[in-house]
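Here the complex is missing one protein chain, while the rest keep their positions.
So that you can tell them apart, the chains are marked A and B in the order they are listed, and the count of residues begins at 1 in each.
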Amino acid sequence: MTLKSKAGDKVFGTILLLPSILIVGGFIFLPVVQSVFYSFFNFKLTRKKMPLVWNNFDNYRSLIESGKLQNAFAITFQFMILVVLVVFLMGLIMSLFMNRGSSGERLTRTLTLLPWGTPTVIVALLWSWMFQAEYGVVNFILMKLHFISEPMGFLVNPDTALASVGVAAIWRQLPFMFIMLLAGLQGIPSEMYEAAHIDGASWLQSFRHITLPFLRNVIRSSILVTIITNFKQFPLFWTMTGGGPMDRTETLAILTYKNAFVNLNFGVGAAVAASWMVVLIAFSLLYNRIFKEAEY
Amino acid sequence: MKKILVPVLLAVMTFSLFAAGQQDAPAADEAKDVTLTFASWSVREDRFSDYFEALKADFEAANPGITIEFAGYPYGELKKQVLIMANAGQSPDLIQSERGWYSSFVDGGYVAELDALLGPEYLAEVYPAILGDMKVDGKIYGVPWIASPFVMFYNKALFAEAGLEDKAPETYEEAMMMAEKLSALTDKDGNAVYGLGQSTASVPVSGSAVLSMFFSYGGGFRDASGNIDVINEGNRAALNALKEMHAAKYNPEGAKLKDLRNLFAIGRLGMYFDTLWGIGGAYAINPDIQGSVGVTVPLSGAGSPAGSSLEAHMLLVAEDSPNKEAAAEFIKFATSPEQMGKYVDIAPFLFPKANQVDGNPGYKSNPGIAPVLGYADTIRSIEKNPEMENVFLAMTTAAQSVTVGGMTADQALANLDKELKTLLK
Partner (left out) sequence: MKSKINIADLLARAVVIVLGIFLLFPIYWMIVTSFKNNLDIYRFPPQFLPRNFTLENYGGIFKDNSVVLYLNNNFLVSIGTTLITLLAASLAGYSLSRYSTRFGRFVNTALLSTQMFPIVGLILALYMIFRNLGLINTRLSLMLSLSAITIPFSVILIKGFFDDISRSLEEAARIDGCSRLRTFISIILPLAKPGLLAIGLYTFMQAWDDFLFAITFILTDEKRTLSAGIAMKFLGEVSYDWGRVTTVSVCGVLPMFILIFLFQRYMVAGLTAGAVKG
């Protein structure tokens, strides 16, 4: 009887997985495998008959020798870390504050979620226009507040371009982090705080021993999503800077695109994507380990 | 609630499948009826869609049995989309192409040779310099639809305000002196006016503009025997001029052509370099400026003859198209003097064929076009190499290096030399 139900569990559990396996397997996994395969070949996007030649990691080697891959990795990591950190901290502050039940909550909350409903393509245009050196409103505001003395081209200056794209990314992603953390916070029974208060725990102590442990799961998954989103970020860069100025915003996604669809060297483009996937998987394993250890 | 959840989910799923599943059945092929798919970015742009619908109607009326089907994609997505569809065996028959993409399409074998399809008579009418720029190993794979070098536009009202006479500069040296006067002006809100705009943003077309500036100063990127040669006097002089334009704030930093058009439209830019149809972007923002716009041929720099790379919208026929003859018919129809005359009414451009100019006499007295009619002489042919777009991007990097990057011209050229040697090896 127990055996039968154990076997049944297994079958039932597997059947439940099938729709996800089919969809993700068919529409993401297969194309990924194919692209990784091409990354080892001299594969050009062409209609001419060309034999598929194994080129002994040439795609990878040329990328590393030109220094483009390293540059793209460095830039992508900088961008990702900057955006994730800021989004998380701001999201946490906002959700802690909004969780206290201030008045007009529903409207405020809805309003703060609006950037999330703005399509990324529009976000990219909106911010590049606001950052514009000659008539951008950001310059106007910063000058009025005396943060800068004359207008500057945020997106065309090599020192500020990456951070400026980051601002647009933060703007779009903050609401998601905020609503996720808020959802997590609202799942914490208020009695726990009351008990802690009676025990004379300070705000910091209850934050450390109640809030954070309860939020662990939410934090883990929403940060992971944010990491992946920013690692993959393409439209913001493509529209706002196109990889410039002076390659200072040439991320892995831009490098992939340039190789695959600008000079049609698809094998090299796939190699960029594949090496980045390997790094990200290693990174996410490490990431999960960190969170597992933090459990205790 | 619990019990209805599953049926509801299922029902909605099925519904969504149905909502989505209504595929277009492929048009039933009648014996000789032909449908041509035309992939284009212009057809759905708000400004041009009326013209293209009329073109379609005119063509179909003149050619019974041939139907034109527009496949509109945004300008920035068209090249990628055509590549993807062609690789999946669903290539459009006709392709509107930017001059910069042409090399990729030819090199990848996506487009058909047109010499025989269009015939020598048609091709003989194309200006030789333009035709030469389209040739790959002596063959033609695409024809220019509309063409232009990087011409210079100037704002006559600002010229008057700055006390300059209503006459276009002929050299960069002259232009720089005029830029100094123009840059002293402010607009009615007190904002600085820029004197001389040269686009340096990280997009291929800006690279083409920068390369044109190199040409005009006697530079370039190949020597006479075809070796890569960027560390030369002409390029150095061009970059130093850019550096000066940046330091003196004549030129807006890292501007896209669109930024320059905007600034020109609102009277905050005295002179700038653009394609002839590019000015349409300024007119779209401020139609009133049309009366005070002057235009002139590319300038010469440091005593060298002026030069420019060719910008063009091209028409290509897909190699995979089963209806190449019909597609060639469409090209002939669309580029006929009559149709071109209607097209030029919406946005200015330069005709690539002699009979188009002769067929539209009004053109020769049009002040927005006439001064640059002799443009073909300035065109410098550029090699058809699939890396050309990356070469153009490298040019913008060099321009950015001496301006916002603060490098010397020699440092920037050394980097450019290294980059081009990797790209074009």
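FYI, a residue touches a chain if its C-beta (ideal position, glycine included) is under 8 Å from a C-beta of that chain, and two chains touch if they have at least 3 such contacts.
Remember, predicted model here, so these are calculated numbers, not experimental data.
Here one chain is not drawn; of A:35, A:211, A:249 or A:265, the residue touching it is A:35. Screening B:156, B:222, B:258 or B:332 for touch with the missing chain picks out B:258. Residue in contact with the omitted chain (choice from A:14, A:56 or A:70): A:14.
Counting the whole complex, the residues of chain A in touch with the unshown chain are 8-10, 12-14, 16-17, 19-21, 23-24, 26-32, 34-35, 45, 90, 93-94, 96-98, 106-122, 125-127, 129-130, 134-135, 137, 140, 171, 174-176, 179-180, 182-183, 186-189, 203, 217-218, 221, 224-225, 228, 231-232, 234-235, 252-253, 256-257, 260-261, 266, 269-270, 272-273, 276-277, 280-281, 284.
In the full complex, chain B touches the hidden chain at residues 1-3, 5-6, 9, 12-13, 16-17, 19-24, 41-42, 44-47, 71-77, 80-81, 83-85, 87-90, 189, 191, 257-258, 261-263, 265-266, 277-278, 280-282, 284-286, 347.
Criterion: only the chains that are shown with their structure count from here on.
Between chain A and chain B the centroid-to-centroid distance comes to 34 Å (mean Cα coordinates, whole Å). Residues 76, 79-80, 83, 86-87, 104, 107-110, 191, 194, 201-203, 252-255, 259, 262-263, 266, 268, 319-320, 386-387, 389-390, 393, 396-397, 400-401, 404-405, 422 of chain B are the ones that touch chain A when the two sit in their complex.
Across the interface of their complex, chain B is touched by residues 44-48, 66, 132-135, 153, 155-158, 238, 241-247, 258, 261-264 of chain A.
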